[in-house]
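Only one protein chain is missing; all other protein chains are in place.
Then we have chain A:
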Amino acid sequence: MSAPSVDESRAADAALRDVANAHRPIAWGRWLLWALVLIIATDFGWIVANNENFGWPVVAEWFTAPSILRGLSVTLGLTVVAMVIGVIIGLLLAIARMSDDRLLSSLAGLYIWFFRGTPLLVQLIFWYNLSTLFPQISIAIPFGPTLASWDTNDLITPMTAAIAGLSLNEAAYMAEIIRGGLLSVDKGQVEATDAFGMTRARALRRIIIPQAMRSIIPPTGNQLISMIKATSLVSVIAMADLLYSVQAVYNRTFEVIPMLMVAVIWYLLVTSILNVGQGFIERYYARGERGAGGDKAPARAMEEAI
């Protein structure tokens, strides 16, 4: 055989072996699984939609009723306010907990121990009934003169009791989440900010917290969603949140399941929106990561192991 023809066949072989033209094997098992899941899901949806006991017309009638929407706005408002206060106090607690100052870190530890160790429901009732423990709240110099004083009953409305209870409880959980995030940042980063003469506050704000965010956000998303549902606890102290408004209706009409479906759908709707938001925020803080699939690599390893 002459040399050129060998070269030609090599070239043809190389073209055939070019992975750019490769075909994927058809994953029959995967397609079958998809089909099965779709059939079951459609069937289940069909059954639920046609089940008269769910009372879909009632659901539709009440879904956007003024009293329900008012309850929804209370739920959302409480969630936002309690979460914002919780995150701020939580950040301060996390920093205090990690400080070299023994007093500061013990106080933060004590706070976290107490608020994580007692049921939220008990804390809410406690705040609501604060006036029985302390009829007066005053600002005073310890063992000295009183500067200002209020009746506890004027201060603690269902609203303030709900905000205090939810946010102080949330702060304890957020403190641990934020502390975990701060610990996840490479020590060399702290060293670099020190070497460049940054103040602690600036280093936290510009360098440490933005990097900690990557591990803070997913559990914070969890907390936010738990919080939306935890707000339903405030119905015990007569706050008219979403669940309370729904209950108010079915106590009159006895349409328990349809009214609960109204609440369930609203809760799911709100959490879905939050999930989308979380995705955006996560992508923002993942900038600078090499390759888009980098974060999925651990999951892929798990999948293959299974």
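In the analysis below, a contact is a pair of C-beta atoms (placed from the backbone, for glycine too) under 8 Å apart; a residue touches a chain by one contact, two chains touch by 3 or more; residues count from 1.
FYI, contacts and distances are computed from a predicted model.
Chemist: There's a gap in the complex where one chain should be. From "Archaemetzincin", "Polar amino acid transport system ATP-binding protein", "Pimeloyl-CoA dehydrogenase small subunit" or "STAS domain-containing protein", what does UniProt name that chain?
Modeler: Of "Archaemetzincin", "Polar amino acid transport system ATP-binding protein", "Pimeloyl-CoA dehydrogenase small subunit" or "STAS domain-containing protein", the absent chain's UniProt record names it "Polar amino acid transport system ATP-binding protein".
Chemist: Using the definition of touch stated at the top, determine which of A:A14, A:A49, A:L147 or A:A195 touches the missing chain.
Modeler: Residue touching the chain left out of view: A:A195.
Chemist: Which residue numbers on chain A touch the omitted chain?
Modeler: 186, 188-189, 191-192, 194-200, 202, 206-207, 210-211, 285, 287-290
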